[in-house]
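Subset of chains shown; positions unchanged.
To keep things simple, chains are lettered A and B as they appear, and every chain counts its residues starting from 1.
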Amino acid sequence: MEQITELKYALDTFYFLVSGALVMWMAAGFSMLEAGLVRAKNTAEILTKNVGLYAVACIMYMLCGYGIMYGDGSGILPAIGMLGADDNEAAAVLAAVAAGDEDAPYYSNMSDFFFQVVFVATAMSIVSGAVAERMKLWTFFAFAIVFTGFVYPVQGYWKWGGGWLDEAGFLDFAGSGLVHLAGGAAALAGVLLLGARKGKYGPKGEVRPIPGANLPLATLGTFILWFGWFGFNGGSELKVSDIGEANAVARVFVNTNMAAAGGVVSALLLARLWFGKADLTMALNGALAGLVAITAEPLTPTPLLATGVGAIGGLIVVAAVRGLDKVRIDDPVGAISVHGVVGIWGLLAVCLSNPESSLTAQLIGIAAIFGWVFGCSIALWYLLKKTVGIRVSEQTEYEGVDIEECGLEAYPEFTRSD
Amino acid sequence: MEQITELKYALDTFYFLVSGALVMWMAAGFSMLEAGLVRAKNTAEILTKNVGLYAVACIMYMLCGYGIMYGDGSGILPAIGMLGADDNEAAAVLAAVAAGDEDAPYYSNMSDFFFQVVFVATAMSIVSGAVAERMKLWTFFAFAIVFTGFVYPVQGYWKWGGGWLDEAGFLDFAGSGLVHLAGGAAALAGVLLLGARKGKYGPKGEVRPIPGANLPLATLGTFILWFGWFGFNGGSELKVSDIGEANAVARVFVNTNMAAAGGVVSALLLARLWFGKADLTMALNGALAGLVAITAEPLTPTPLLATGVGAIGGLIVVAAVRGLDKVRIDDPVGAISVHGVVGIWGLLAVCLSNPESSLTAQLIGIAAIFGWVFGCSIALWYLLKKTVGIRVSEQTEYEGVDIEECGLEAYPEFTRSD
């Protein structure tokens, strides 16, 4: 009996660690996606941002974010203490299970921290793409410190830490809201204060496409994210060690995959209809939109419904990318559309299949997450703008931020000399 | 006792899901491999094909393919029904196991669907490379719909669904035939009707190399496939939860890896001998050939024999690439050689180590798979040729299919203006 408890604990921990490693791998996905969608002269800087923000997110979440989100409310420092302490003692776990304690720990605390920390980094990665090609590097890192250490964890606590949104009946299985909408809201705030890239919008309101320099990289990034999402959603079931849980995790895998597939097809078809071409970047955005859309509820839909939820996400993202350009919100990689707009759709789509959901609670959650993150972010971006500045000089923007910020070029031998 | 049954079910399901995720990741491998081996002007389109075909494969297999291949024979629609229904009930599983039922389910149906669906996508990915740089995008997708929804599942049913090839004693552990030869046969049919790329073969029969634009991408794609193949072959043992099965899965991992290593070395040496150079593309094809060769039987060989099976695959692929060029079958990425020709070798090599194999049964299987897939494919490609057309215009081919089909360029800043 005790050995079975130990084995279940081991399997659930291992499942958590594998899932977390897959989510960590999504950092590579965001890096490649964003590096592929910006111009060559801004590529090294966006890579530096992505590597750096992942590191900052891990450190800040260890220092205080995890404590805020899942701690006992006593503040910041306990997080360090907890992470320095021992994990669950085997004897204590076994005693708790033997006593029939339903709250007995069934996986390693450290594996929980690992899984959660890579989520924070995901949220932060969303921001870097939207502000690409014109934001100062070190300003971005300053924002990342506060976002990952404070802004994200507070709203995370509201739901996943057992706070008021959780009590209000708000449902968000793996984070269409807490991760994707949150990232999108922070990105939107940044873009509003930052303004569009030079030349993106003409004097008469026309939209000038600025093509990404390396679409194979962007495609690779999308596939990495798709692959990593099996950890992101699959791991969010939090348990795999009995028949019911194993079935649930399997269903989450299937639905996650089908939603992405639905998003690809619908986005390709709509792009074909609107633009007359099978636009690759829309297919990629469609896949990501499908993934974001299903993330709030990947368990209760049938695979057919999951495909539909993803497909609607794919339609929304194509429309949103167009719509944001119309109102001159310049998002080089479409992050606000994919994660913000479709994240809202995902939260609403919970009501299509989960009988425990309430549209009111979902709307409250959307408003709360967006309000909190957008409010904090715009205040913080404003503060940074008024102090250290958030935008590079016109000269730097023209020459590319790579040389100025990083002192090197991403592709020194490849680009055409103009 | 019941808890042990539940744990085994959970472990086998989790193993299936991890394996399936690795196979899904192979879609990225095919994308990068093919994107690296075509010219820059055709790169965005091949990426669109790969993202799109994966999505199409998932949807079609859900809608009807899975039902044909593993259903009760009652036709197409039950598949949807089944996927909408609940998974195995825990109580039913436990009762069946307690009653000693040898057919008691031991993993989630959903995990089975997930694992199988990524195989279909793999088969379809093989085709896209061979027809690259000259086939119409939407025609390709039309083919993909029928191939993944009908052609592949029918022959899959013959063996893995328990059909006549299975009863005839045909052995194909993870699909050297059902996946790789099938993909190769469909690709060959397409190429025959499509014709060679302009300029590939000179008027006097000389072969003009058309180098791939991005060999690091092709190398990355090969490594992704190699990595994903541990899921492809390793997961095909279908069970891991006791000592014998765990040993079997481990042996499959080792043999898969050794066969790929053998293929690299032999292909490099043969290329050195024939061309005087350590041709990177041959090393990559050698790795893939080793993997394809061992896929029909990765369990019974010793690691030394597995290395040999892979090494012979590496020799075959170098010879086949040359041979196909001699008969003017133009396959830009070598897919027909790697998956078709070496797939046949893999099916024959089963007889080297598996005492239950019969050469006759293997030959019947090869003939049946090739006959069915090639026959269906050539009919379908012909129908498409006579209706919507399969080949882009000469003008489009000259300018590259990216602009015409996708409305964008893969590397807008990099390529030399001629």
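Keep in mind that, in the parts below, a contact is a pair of C-beta atoms (placed from the backbone, for glycine too) under 8 Å apart; a residue touches a chain by one contact, two chains touch by 3 or more.
All values derive from a computational prediction rather than experimental measurement.
The complex is built from one repeated protein sequence; 2 chains are visible, and the structure file as a whole lists 3 copies.
Keep this in mind: only the chains that are shown with their structure count from here on.
Of all residues in chain B, those touching chain A in their complex are 3-7, 9-11, 13-14, 16-18, 20-21, 24-25, 27-28, 31-32, 35-36, 43-45, 47-48, 50-52, 54-56, 58-59, 62, 80, 83-84, 87-88, 90, 93-94, 107-111, 113-114, 117, 137-138, 214, 217, 220, 405-414, 416-417.
Across the complex, chain B is touched by residues 4, 7-8, 11, 15, 18, 22, 39-40, 211-216, 219-220, 222-224, 226-227, 230, 234, 240-247, 249-251, 253-254, 257-258, 260-265, 268, 275-281, 283-284, 287, 302-304, 307, 411, 414-416 of chain A.
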